[in-house]
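Of the protein chains in this complex, all but one are displayed in their positions.
Just so it is clear, A, B, C, D and E label the chains in written order, and each chain counts residues from 1 on its own.
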Amino acid sequence: MSRRSSIVIEHLRQEQMEALLKVGKRLDGRGLTDYRELKIETGLIKKAEGSALVSLGNTQVIAGVKIEVDKPFPDMPDKGLLICNAEVLPLASAYAEPGPPDEAAIELARVVDRGIRESEMIDLSKLVIKENEKVYAVFIDVSILNTDGNLFDATSYAVVSALLTTKIPKYEIINNELIKTNEFINMPINTIPISVTMAKINNSIVVDPTNEEEMCMDARVTMTVDEANRVCAVQKGERGTLSIEQIKEIINLAIYKSVDIREKIKGVVYGKEKEQ
Amino acid sequence: MSRRSSIVIEHLRQEQMEALLKVGKRLDGRGLTDYRELKIETGLIKKAEGSALVSLGNTQVIAGVKIEVDKPFPDMPDKGLLICNAEVLPLASAYAEPGPPDEAAIELARVVDRGIRESEMIDLSKLVIKENEKVYAVFIDVSILNTDGNLFDATSYAVVSALLTTKIPKYEIINNELIKTNEFINMPINTIPISVTMAKINNSIVVDPTNEEEMCMDARVTMTVDEANRVCAVQKGERGTLSIEQIKEIINLAIYKSVDIREKIKGVVYGKEKEQ
Amino acid sequence: MSRRSSIVIEHLRQEQMEALLKVGKRLDGRGLTDYRELKIETGLIKKAEGSALVSLGNTQVIAGVKIEVDKPFPDMPDKGLLICNAEVLPLASAYAEPGPPDEAAIELARVVDRGIRESEMIDLSKLVIKENEKVYAVFIDVSILNTDGNLFDATSYAVVSALLTTKIPKYEIINNELIKTNEFINMPINTIPISVTMAKINNSIVVDPTNEEEMCMDARVTMTVDEANRVCAVQKGERGTLSIEQIKEIINLAIYKSVDIREKIKGVVYGKEKEQ
Amino acid sequence: MGKLIQNGIRIDGRKFDELRPVKIEVGVLKNADGSAYIEFGNNKIVVAVYGPKEVHPKHMEMPDKATLRCRYHMSPFSVEERKNPAPSRREIEISKVTREALEPALILEDYPRTAIDIYVEVLQSDGGSRCAGITAAAVALADAGIGMRDMVCACAAGKVDDTIVLDISDVEDKEGQADMPVAYLPNLKQISLMQLDGKLTAEEYEECLNFALKGCLQVYEIQKETLQKRYFSEVSKSE
Amino acid sequence: MGKLIQNGIRIDGRKFDELRPVKIEVGVLKNADGSAYIEFGNNKIVVAVYGPKEVHPKHMEMPDKATLRCRYHMSPFSVEERKNPAPSRREIEISKVTREALEPALILEDYPRTAIDIYVEVLQSDGGSRCAGITAAAVALADAGIGMRDMVCACAAGKVDDTIVLDISDVEDKEGQADMPVAYLPNLKQISLMQLDGKLTAEEYEECLNFALKGCLQVYEIQKETLQKRYFSEVSKSE
Partner (left out) sequence: MGKLIQNGIRIDGRKFDELRPVKIEVGVLKNADGSAYIEFGNNKIVVAVYGPKEVHPKHMEMPDKATLRCRYHMSPFSVEERKNPAPSRREIEISKVTREALEPALILEDYPRTAIDIYVEVLQSDGGSRCAGITAAAVALADAGIGMRDMVCACAAGKVDDTIVLDISDVEDKEGQADMPVAYLPNLKQISLMQLDGKLTAEEYEECLNFALKGCLQVYEIQKETLQKRYFSEVSKSE
């Protein structure tokens, strides 16, 4: 259903938001460091080697993993390839336009990619069919279906969940010919990186901002944390700034929040696997 | 010379057209199921392996066929390739713009391609040099030179005539090397598909609509008919609708008209060939 | 610092320019056939195999040469490749826009390329690693940093200087494998072509026009002259015309001016080389 | 090549005139003015409708009615081989015929100088994705409250192993002899989409069209049920 | 390499100062405001002129004269190897020099705030297609009734086997030593296009230019004949 509001009402909402933040509350009733409800469904797309539909509140994204066989990069002859794209589909909001990814969608894809890559979530050295010649190429495409803030985390969780449930069709080289076998191998996983996005609004730090909150935020920081509680990728965005004290606060918050979310994802992914 | 008319005059013409259609007549004096004069000239472009310039009334198009050698598609290792493109050149009308093909030009090329492909006009299995490795790729490019309605049929007749007169330079693989011989082979032809385009204007069905008629039509149907009088490709276009009875009428009309046009094309193409 | 002037002042400048030209003088004090100061610095970009930063008055351009190994063109199996591009960077003037090269930048790159190619400056037959299989590809990219007229000559001098100082990393094919050695070979040079650009303003011919002069010029002619005083490439541009007499004047002027400029370039390039 | 029909049963177990399972949900996207999700065999498609809204660019505005725009798009992971996300020629053609299939059902004259945008996103593709997309789009348009003269329901029929069958699947499309997608305005009894790939005699053509129309009517029943459940049985739950 | 000249005769049988056969037709396209078709050797080129007309986009409009635009384009089948239909860098450069070769002959001041579009479509390409295109475009501009100060005629000359020759063909261009396309305003005696690929001494340059101008004048005669036949001898037949 259509949601249209006048600028006057928007300004009233904003004042209300700021007043609430001062007393540690948010418009939707959450505490400053509470996430919205996270729902994950994997395996929806049978034609993809892995897939996950994620809702974070009203933000909804779907990630699909396709596996192809390709040549490795000349300077990485013993590594598989990882390619991550994201598109904010025009159906996702009244403000999204069809066309190639804009600046914001490119940043989104690159930050999510960085979290996967820098955490070394996937052991790319195990994705080699024949060194220097044939490796697996992991294409991760994310379609944003509905936007209501925090695309970074929703996209990251969808990508991580899709990768965790990906089955790679096994190829072999026999007599110099590439043969697709009937076997599948699991995606080789080292760690589960968790993205935690925080917004600074009027000097308050909140996690998992909604669209309304993002409209008012000064700065955004996304930190990706691995299972050893190390920060592996960070992106500060928007035109606001942060003090050193705020950054220290944010690091600890990211590490703290990542633990619960990782457990949630593991529950869904491995729980589901047992069911099958 | 420039042809400019005011909206008032256009409306008067439209009223006149509608009045005439009610009594089975058309603005240019044709009956509802009459085609305009069809002129075909083949072999105009010596640098192309086949070519045809077609006029259908004032609509004028030129098709050229170029033959290249390429790899087959992995899922069709024993078939040659067929690629059909059409461009409405900016010289064709005051409303055509330079740039990549728009929606209408893409539909045009795809519908003409469908007629050739689904009728199996060309025996693609004979366009193989070496299975899985080298096949002939048939590039058909159509340049629309002047538009006055019914681009679908004019384009299709140009493509069919160009293909019927195409001589393929013969290639051979000798000692694993691709060699271009001095011989030529005829395009392997199974059937001659004929496109028949009909327009519904105020519940009358006419064939071969002019530009003026297309401005007023509710719906357009293009049916391609093979030599066994089978319908092989259909495209309904525009925002109007058709009743079941109208569709029955249209099928029979398409089959009926296709016979004459096929004879006409054969006359030009094979007549000309004997001359040479 | 910002340079902004009103249209009134521009018209006054233009009148002054035209008055001066009638008495053989120019706004910046030069005679009609004088070049502005030419400064050349080579080797600035260590990551490029050759580079040169050129100032011609306030026009400033930088050229970089990158060497890659590629397949030769099928119809030139015994020749290396030469690819020349130019981009007027948006930082070069208030009127330059980001985006793919426009008509003017494409003409610029093609005319500079033509001078290099048609003079046979580089002996492309010496850039072959293995005939029909592997040749050196010479990529010349020019970034225009500041525009103040006569981009053609400034770009050409930068390209020529960069090529003259290029060291090609030597590749060899050993056991069917391409190996990069630690050796370097000099760019094989046949001649040093010199571009001379002349503008016709109100029937006066001037060399090396500034931006102000180009705004008023009727026609522009660029002639590239080799060491044997032969004209190897010509491009007339802009909407004005030339008489036969003016063309004769221009040929001799181009040949005459080319000698000094060639000496200047040789001095910088070979002088510098001896220093090293 | 294995036969596609054996003992009167198709390769996926269906009878000649049997539809694949169809499931439609309405209102699945929060931001859209109307939306629907359809599973039609293995097709999984989500559709959003935005509008009536301001027209950008302005020159597309029409003084007497709404501008209808449609984008049919496949997600890169929706098919066997990863698809480049840029729109292909096939997607551009399907966008056009989808728009033309829906337009006759819409009362665009009620919304002059506005735009109505329909976005069809194929998350998983199977045979007949254009018909499934049109079917879902019609439901999403109803959900958006756009004035309609009639519903639009769509279904393909075709020819497989010399037999006319309803609702061609992926395998039947690739290995079969003809595929005819049809969209139908069931109350006005008008056909708004008709295409054909493959060879049919005039008699086969009529039989195939009749099959397709019967399929359309079955699809129409599911559309009606879906909307009914959404707007009437759940009236108490709605906000 | 076979020699291109033997016993004073060129490889296609022509003398040094002989033009290839040239044929021009006017008014070949119904929709265009002016049009022409030229066969110049094996070049086959059609040109349309549209205008004076409204300018889109508006910011290209000029208050004191018409905006002249030109597109030189080759059909994909016009050359040995199929050409991608997207404009190449070569086509963009030729579009520019074609426009600049024609502009001095046009009285653009008579049509302020309008656009004049010239479309040159090369259906079959041979050596000298830009000169052939300019020649046909000038005739099409006359056919469109655009005010002109002079005709524009164009022809190349060049150097082949150390000999200056007129009207370079495809083979002579590829295997020869120099190619100089020239466009000329014959009554104003002004040169509006001049390019050179290849090496010439100052003396050879002048000789080559003189050859080219003689060729231009021959082309001019054919242009005049064509227009005369169209506008005067056939006056009774015209509509």
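What we mean here is this: contacts are C-beta pairs under 8 Å (C-beta built on N, C-alpha and C of every residue); 3 or more make two chains touch, one makes a residue touch a chain.
Nothing here was measured: the structure is a model prediction, and the numbers come from that model.
The chain not displayed here makes contact, within the full complex, with A, C. Only one of A:Lys71, A:Lys248 or A:Lys266 touches the absent chain when the whole complex is considered: A:Lys248. Where chain A meets the chain that is not shown, the touching residues are 103-104, 106-107, 109-110, 114, 118-119, 221, 223, 226, 228-244, 247-248, 251-252, 255. Listed for chain C, the residues touching the missing chain in the whole complex are 1-3, 44-48, 51, 58, 60, 62, 64-66, 68, 85, 87, 89-94, 98, 100, 139, 141, 143, 145-148.
As a convention for this text, only the chains that are shown with their structure count from here on.
Looking at chain C and chain D, not one chain touches each of them. Shared contact partners of chain A and chain C are absent; no chain touches both. Taking each chain's centre as the mean of its CA atoms, E is the chain most distant from chain A. The innermost chain, defined by the distance from its C-alpha mean to the mean of all protein C-alpha atoms, is B.
In this assembly, the C-alpha centroid of chain A lies 32 Å from the C-alpha centroid of chain D. Separating the CA-averaged centres of chain A and chain B is a span of 49 Å.
The geometric centre of chain C is 28 Å away from that of chain E, both derived from CA atoms.
If each chain is drawn as a node and touching chains are joined, the picture is a simple open line. Of all possible chain pairs, the ones that touch are A-D, B-D, B-E, C-E.
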